[in-house]
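Note that one protein chain of the assembly has been removed; the remaining protein chains are unaltered in position.
Here is chain A:
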Amino acid sequence: MSSAMFGAVESGIIYAIMALGVYLSFRILDFPDLTVDGSFVTGAAIAAILIVNGTNPFFATLLAIAAGFLAGCVTGLLHTKGKINPLLAGILMMIALYSINLRIMGRSNVPLLNEESVFTKIEVFFTSTGLDALFGSMAAAIGLQNLTSTWSVLISMLVVTALIKIITDLFLRTQIGLALRATGDNKRMIRSFSANTDQLTILGLGLSNALVALAGALIAQYSSFADVGMGIGMIIIGLASVIIGEAIFGTKTIAVTTFAVVGGAIVYRIVVSLALRVDFLETGDMKLITAVIVIAALVLPQLIDGQKERIRKKKKRLQQEMKINEMKKGGEEYASTKSNSQSI
């Protein structure tokens, strides 16, 4: 494991929060929400501009979450009250947010070098309490040395992402959570059980984009800048995480699926960092790599299933043939004994 791979895991865990948001809209609500490309940057922009102006980074991150929630609600309103097709509502919100994000930042890029971020604060906490040294020596004990200057990012983000996953699981089992899932599953049915599907759709999209904006705010602080173009293709990365995770880890229950989504996000980052090591691939090829990964995750399981099915049918046919052959043989023996007895 190299330090590049370590970085991939680190950022994968942060992106997992975004993937959970995409899972909420895409799978739970059955709403392919393209707002994500915009709301991710909104989260980053708000956190960055507030931090540059001296706001506490934790408070700045909270405000970023709130902004993401609002953006999602607007998409929900466009769809439910404005009766705009889900894809179109998302795209409209995405391009509207592009301008809004520029306004928030005032320019297209806000650097955060030498600024205080949630990560610098956590790192200070980890070193002062000796936690960092503790994790460092634990890693060294299993042969992982010189990977990183601090373990604080990985550990703290693992805790945060795990908490968000667990809260999501619990929420989806509450009375409101059940109604939300039913809204994505069978709108007509849940309306006949007196649930306001419009409100639930708006709420679901709000929560989804709140998570996306949180991921945006964290990524901005992690990579020390916010850029107006950092959200391009974010929805595909989210979908890639969901689809890869589901293909690898399965979808048996909600808890398994959310685990799969988190795992998928990390696997995706690792695959991308591996791909970028191939000599003729450049960082500009990232999006193409993403597209190929998603296509592979969608098509490969089908091919594998098809192959299994063919093998099963072949086996069945062979068995059938053997049965017929045996019966024929039995018949011939019977006939030969009969003719023998006649000849006698």
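In this section, contacts are C-beta pairs under 8 Å (C-beta built on N, C-alpha and C of every residue); 3 or more make two chains touch, one makes a residue touch a chain; residues count from 1.
As a convention for this text, contacts and distances are computed from a predicted model.
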Name of the absent chain as recorded in UniProt (options "ATP-binding cassette domain-containing protein", "Acyl-CoA dehydrogenase family protein", "Metapyrocatechase" or "ABC transmembrane type-1 domain-containing protein"): "ATP-binding cassette domain-containing protein"
Residue of A:Gln175, A:Thr283 or A:Gln302 touching the missing chain in the full complex: A:Gln175
Identified contact with the non-displayed chain, of A:Ile17, A:Leu147, A:Ile190 or A:Ile293: A:Ile190
For chain A, the residues touching the chain missing from this view: 171, 173-179, 181-182, 185-186, 188-197
